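Scroll down for the structure; my scribbles are underneath it.
Note that this complex is displayed minus one protein chain, with the remaining chains in position.
Right, subunit A next:
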């Protein structure tokens, strides 16, 4: 029998007191959760947990000893699993040498920008009646993005604004949606008939709320860093961000705007960098910061009723797995 010699204390149901009986027999299929008494059950669970921890520690020590004993011949350390490692395979991940993708990108709506035929000119506006925080955020955003203008909304319909913008040579329209006095949504529309992306914006930090920040951004054109936009969808969103900034960054300004995609969240940061040596660079955060999450991508300009959607985030279908990302 499993428990072999049982001491004076025998079976499962006995004294409920803290002094733990050393040799207690339990029937083999007994689990802690079958004890009815809550105190006792809690106590037994803690004891079980401690035991588990001890075993784990012992196993770790053993493994480490073995590893040291083997020395050089030890097998290489296993790579820890991260969500990025375990990401579900997405067939739309772009291969850098893909011809089809290159052809698509040469003929899509951003081609005139990438061929340097157009200079980006941005119009930033808000939803109706913006509150102070949103207004200040718009101003700061317009200092970050060169060649951008802020206009008040005053209840105008977007459908009427868009033809006017096109007439005045704007290339992009950004609308910051506000709710309860904080900005919470962003709509970027590439104007001459370009795609419209709708984002959910969160953790917006204005310049004064950023700790250890640098001085104001200057008028120099910043560089752009786009990280981790791997799939087709990510590529088009990345190109959309890139088309907001003019093509030739002024390296004298030493400013860089970063759009970093991690697990479908796009983090925007604006830094000033300085190279201390050829292997070390220091960065100092200026400018506002915010995170975006893509909600929908629409093919034409902003049209909520009749537009053709290229991609909408459908919670029930797309949020089923923790390791599946779309950007």
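Criterion: a residue touches a chain if its C-beta (ideal position, glycine included) is under 8 Å from a C-beta of that chain, and two chains touch if they have at least 3 such contacts; residues count from 1.
Just so we're on the same page, contacts and distances are computed from a predicted model.
Novice: With one chain of the assembly withheld, which option in "X-ray repair cross-complementing protein 6", "Emerin-like isoform X2", "Cytoplasmic tRNA 2-thiolation protein 2" or "MAK16 protein" matches that chain's UniProt protein name?
Specialist: "MAK16 protein"
Novice: Sort through A:58, A:93, A:281 or A:312 and give me the one touching the missing partner chain.
Specialist: Here the residue in touch with the unshown chain is A:281.
Novice: Touching the left-out chain: which of A:82, A:97, A:117 or A:320?
Specialist: A:82
Novice: Tell me which of A:70, A:93 or A:225 is the one touching the absent chain.
Specialist: With A:70, A:93 or A:225 as choices, the missing chain is touched by A:225.
Novice: Among A:77, A:211 or A:315, which residue is in contact with the omitted chain in the full complex?
Specialist: If we include the chain that is not displayed, A:315 is the one touching it.
Novice: Need a quick check: the contact residues on subunit A for the chain that isn't drawn.
Specialist: Interface with the chain not displayed, on the subunit A side: 82-84, 128, 155, 157, 200, 202-203, 223, 225, 227, 251-252, 256, 258, 260, 262-265, 267, 269, 271, 273, 275, 277-279, 281, 283, 291, 293, 315.
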